[in-house]
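All protein chains of the complex are present and in place, except for one that has been dropped.
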Amino acid sequence: MQAYVYGSKRELPEGFEDYVSRKNTAVISIDMHEGHLADTPDCPCPTPRARDIVEPLNKFHRAARALGVPIIHIRSVLRKGGVDDINGIPSAWRRTFPLYVGDIPNADEHAIEGTRWTNFVTEVAEGDLIVETKKRLSAFYPTDLDFLLRNMRIETVIFDGGFTDCCVLNSSFDASNHNYRVVVLRDLVRGTNDEMEDAALKIVSLHLGLVMDSADLLAAWRT
Amino acid sequence: MQAYVYGSKRELPEGFEDYVSRKNTAVISIDMHEGHLADTPDCPCPTPRARDIVEPLNKFHRAARALGVPIIHIRSVLRKGGVDDINGIPSAWRRTFPLYVGDIPNADEHAIEGTRWTNFVTEVAEGDLIVETKKRLSAFYPTDLDFLLRNMRIETVIFDGGFTDCCVLNSSFDASNHNYRVVVLRDLVRGTNDEMEDAALKIVSLHLGLVMDSADLLAAWRT
Amino acid sequence: MQAYVYGSKRELPEGFEDYVSRKNTAVISIDMHEGHLADTPDCPCPTPRARDIVEPLNKFHRAARALGVPIIHIRSVLRKGGVDDINGIPSAWRRTFPLYVGDIPNADEHAIEGTRWTNFVTEVAEGDLIVETKKRLSAFYPTDLDFLLRNMRIETVIFDGGFTDCCVLNSSFDASNHNYRVVVLRDLVRGTNDEMEDAALKIVSLHLGLVMDSADLLAAWRT
Partner (left out) sequence: MQAYVYGSKRELPEGFEDYVSRKNTAVISIDMHEGHLADTPDCPCPTPRARDIVEPLNKFHRAARALGVPIIHIRSVLRKGGVDDINGIPSAWRRTFPLYVGDIPNADEHAIEGTRWTNFVTEVAEGDLIVETKKRLSAFYPTDLDFLLRNMRIETVIFDGGFTDCCVLNSSFDASNHNYRVVVLRDLVRGTNDEMEDAALKIVSLHLGLVMDSADLLAAWRT
């Protein structure tokens, strides 16, 4: 069983079997919606690097479903009128991220309910689960994800999806604090840039859980 | 007003005044206790880099107090017998961090109530506040920190202290999600190594809040 | 200013003005949907007493809106397939309430997303807000209500709607713990029976907030 420890792929010693058990495990796919992934100038919060993983994600999710592992899709949805963000207490990223990337033209439309920006671009199959009151960075806050996982008696969560150094990292912190075993799939997450992706995965590997390739996880699930 | 944007110190545009207002602001100092900082072989979770900031932290806290800004000291405290960690559901770091740094000899004693490992090494003054049910990585979980901040009507939190890429970063995510304005003091936090410190501060600057030097924050507070 | 103290309507002394200020106040209307209120044999969780307050509620909400007080409608919504209730860890009421009232024929359909049972029977106006991940008894858990109220800078909540001795009482406990001022409108809530309604309102009046008639609250708001 192999995982990335501080960026280097290594054979792990014994004692990590609970991370790669299919039992009590769910895949959590974060924010793979048009608001991040649309390849149009009005995309309100573009994460173009994540477009490359749409098909690989679909493929991995199909394999997981075939093995009986449930898929939970997370999406950010904000109320019309901005009451829970731009006209309430604005998200920090709206203020800080433009200092680095410059103005984000259509950012006010990000995640607004009833717009195309909340449509998933990855496949959502019959039987998949959706959590959609994410309003900031964590998949857990303020959502019913922890409640759902407890009802499902989940103990291990597998993260894939968008913004390795932001929502994926934050969700990994939360999942770890809530005593779930955390696996982040190195080939199925994307972040701000190479440096931040690499750094976020190192942080996960040090403090939060395992960083694995999806092929290795599938292989472990199948044995 | 200057802050570090993705590692580069820059003059910020207008619009960040609420981050450097003394009003409704608290300093939150994370895990500056002997369990991380004791310079002895039995230190259960050593973060030796943070020893360098003990005196600078004391000095900054004195200046903050003089300006009427409250100081909240956070410490991890675990129950005797290990029921809420090693004999319950063990913290992820206990399993993953040794993959990188090797065996941590006395880790089982980390944060146990009634031991010297929970003693603060920084000064705690009359009137300072203490939050001490932190049991994993975030200062917010499972603690009464958010409850306390709401009672104090705090809107901006200033983080200093231990493990830039771990507890400080996690607490910054949580504070940001809970709609507090977040400032992390670049010269008054320490992490696993140079690379992780730098990366964690970049993540904060992109998504979570401002990364500032303490001298600049004090200067802003004084004007 | 008058309120019910342990069942008796009395003039209150000074010091309760923040409870009846329109400023930073929201009305929270709980579970006025067909799943409780439909007058058909397949109603999955009937609370017939609450049918009497549909029109009075609409009237009060119109008056509140005219005064600029926002209305937040709460509804329970459970996922198809029962993963977060009957096929997960079943709600306690599903097991205990039938001991008192007998079998509830269509209870499995209660609150299932996509069914008519989640339709509101009270008016929802443009500009009203909806919170709909309530899955057990409290309007706060596991929902984004607290997050929403903080973004709106709400300090006082006015409860009306269904099951005085259950969801209204539970939500009043939670709101009080979260440091909101709580008002329950005696004429605009209904419970299991006269005895439980009376008892729940007494409990609110002792420990949690004010029990008022809606006409008195409107009068206070208008002065």
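Order of writing sets the labels: A, B and C. Residues in every chain begin at 1.
The working rule: a contact is a pair of C-beta atoms (placed from the backbone, for glycine too) under 8 Å apart; a residue touches a chain by one contact, two chains touch by 3 or more.
No experiment lies behind these values; they were computed from the predicted model shown.
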| item | value |
| --- | --- |
| Neighbouring shown chains of the undisplayed chain, as defined at the top | A, B, C |
| Absent-chain contact - pick from B:V83, B:V101 or B:A215 | B:V83 |
| Absent-chain contact - pick from C:I72, C:L169 or C:V189 | C:L169 |
| Selected from C:I112, C:I203 or C:L217 as touching the chain missing from the view | C:I203 |
| Touching residues (missing chain, whole complex) on chain A | 147, 150-151, 178-179 |
| Positions on chain B contacted by the hidden chain, ascending | 79, 81, 83-85, 88-89, 127, 129, 133, 135, 141-144, 146-148, 150-153 |
| Interface residues of chain C (partner: the chain not displayed) | 5-6, 10, 12-13, 15-16, 88-89, 91-93, 95-97, 99-100, 136-138, 141, 165-166, 169-170, 173-174, 176-179, 181-182, 192, 195-196, 199-200, 202-203, 205-210 |
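Assume only the chains that are shown with their structure count from here on.
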| item | value |
| --- | --- |
| Pairwise touch network: line, ring, star, complete, or other | complete |
| Chain closest to the middle [Cα centroid of all protein chains] | A |
| Greatest separation from chain C - chain, by CA centre | B |
| Inter-chain centre distance, chain B versus chain C - centres from mean C-alpha coordinates, in Å | 39 |
| Interchain centroid distance [CA atoms averaged], chain A/chain B, Å | 25 |
| Centre distance in Å when chain A and chain C are each reduced to the mean of their C-alpha atoms | 34 |
| Shared-contact residues (touching 2 or more other chains) in chain C | 147, 150-151 |
